[in-house]
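Take a look at the structure below.
Some chains omitted; the rest stay in position.
The letters A and B name the chains in turn, as written, and every chain counts its residues from 1.
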Amino acid sequence: MSATPQLPPVAKLEQKTVVDLIAKGNRIDERGHDSYRPITIQTGVIEKANGSAQIFLGKTRVLVGIKVETGEPFADTPEEGVLTVNAELVPLAHPSFEPGPPDENAIELARVIDRGIRESKAIDLKALCLQKGKKVQVVYVDVYVLDHDGNLIDAGSMAALAALANAKIGKYEIKGDEVIVKPDRRPLPINNYPVSVTFGKVDRNIIVDPSLEEEQVMNARLTVTIEKSGSICAMQKGGLSGFTTEELRKIVHIAVERAAENRAKILAAAKI
Amino acid sequence: MQNKHPEKLLDEKGLRVDGRRLDQLRPVRLEVGILDKANGSAYIEQGKNKILAAVYGPREAHPKHIALPDRAVIRCRYHMAPFSVDERKSPAPSRRELELSKVIRESLEPTVLTDLYPRTTIDLFVEILQSDGGSRCAGITAASLALADAGIPMRELVAACAVGKVQGQLALDLSDIEDKQGEADLPVAYMPNSNLVTLLQMDGILTLPEFEKGLNMAIEACKTLHTMQREALKNKYSQIREVAEEKEEPEVIA
């Protein structure tokens, strides 16, 4: 069952400061409403993975590792590789994260990242078919949250994209029923670069890239994922309130701008 | 969104597989108060969707540590019957069901005056007996009625409907076959009096103008459904209808 979350007891005064600053057009870390925290992306940090990237979004830190293995296609897509996105809210990242199977927040995180990649056709899944209906390559995207200071969706999806762009896969040959893995390595075939932009609503103000302190006072959340040509490829609203239609119209335009800027940072980090 | 079977989803007249216009809802049937044990319940048929929603609560939180000191905790389960889909579904909750349970809860919480019932839970069960595309939206429409039927004070009813894209055209309330072959899906839940979108998800590709147009189509459909919801409640509780009509903003039910 999905239940109303129990928020940590944040001092009322501290909350008020966060809210008041936003009402004045300012923010607790002195950003503008439409600005991201500093972004640092490192790629290739896990040599044993096919691809990897670590992002620092302010103090939020997410590591993504890509593993590509041989498996079976889904029955309804016999000529396509398989994409699997999994997210772990690793307990060392926040005192409220507990060991165990992914909870609804981890599942939502994984599914929103998955949706951006899948709907924009970022990975050329057809190029990952080895033997129609029998053997395909399976791309595992493991999103590993190491330090949680807010906006895990954007941090996770940017790191996932950088890791995918960083990934190298083997060359395969099919001989009879066996798959021969050749030592050559080629880049994972990437066709699109979806970038998510997440908004928070604090009272009647809309802010971009909410930090954890801001998440604890915001009424609602909206993620808009923009693919390379500027169209929307995924959206997800969260939180205990909603957005007016005017707010939504404003949000999607800001999303297109911020996505373009962040996409450039990711591509630079992945040397593309 | 997969696009593997490029069957014709629109005919030469622009009509859809089931004969609807692009901006037309499927037939909707709503019933309120149809379960004996639940505190509130509702049933919706929308196309071939057949969905039951039930509410238990406000009741004492169990286990106690989940209670909140200043408001009721709302708990929600969206669940599909094993026989509700083409291939039998395991009754264990899938990741998709867990995600939908969360977004459905978050689409309904804005309507409930939860601060009236601190330390309690309000439990909401949405059971998809048969699924035909758009079941999360139809589930929200029914669940909102079940909350009202349970006598839980609400700001207003919330209704939900999806807009999709088929053969490059925006189309309202996709059926299962349109959903599977369509190019986008935009489910929306809306509170008309408050002008608040409380569910918003998107799959597929939409340009910004398409998004704005699609959002408007969805909101218009939500308004239509909202009228149907009030009608269904009226049929059940004529006296509640009168109270609701007096105070329009906010529309407090119960």
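Everything that follows uses one rule, which is that contacts are C-beta pairs under 8 Å (C-beta built on N, C-alpha and C of every residue); 3 or more make two chains touch, one makes a residue touch a chain.
Note that the structure is predicted; figures quoted are calculated from it, not measured.
Counted over the whole structure file, the protein chains come in the copy numbers A x3, B x3.
Note that in this section only the chains that are shown with their structure count from here on.
Look at where the CA atoms of subunit A average out and do the same for subunit B: the two points lie 27 Å apart.
Contact residues on subunit A toward subunit B in their complex (touch as defined above): 1-4, 6, 76-77, 104, 107-108, 110-111, 115, 119-120, 222, 227, 230-245, 248-249, 252-253, 256. Those residues of subunit B lying in contact with subunit A across their complex are 1-2, 4, 66, 68, 71-77, 95-96, 98-99, 101-107, 109-110, 114, 121, 123, 186, 189, 191, 194-208, 211-212, 215-216, 219.
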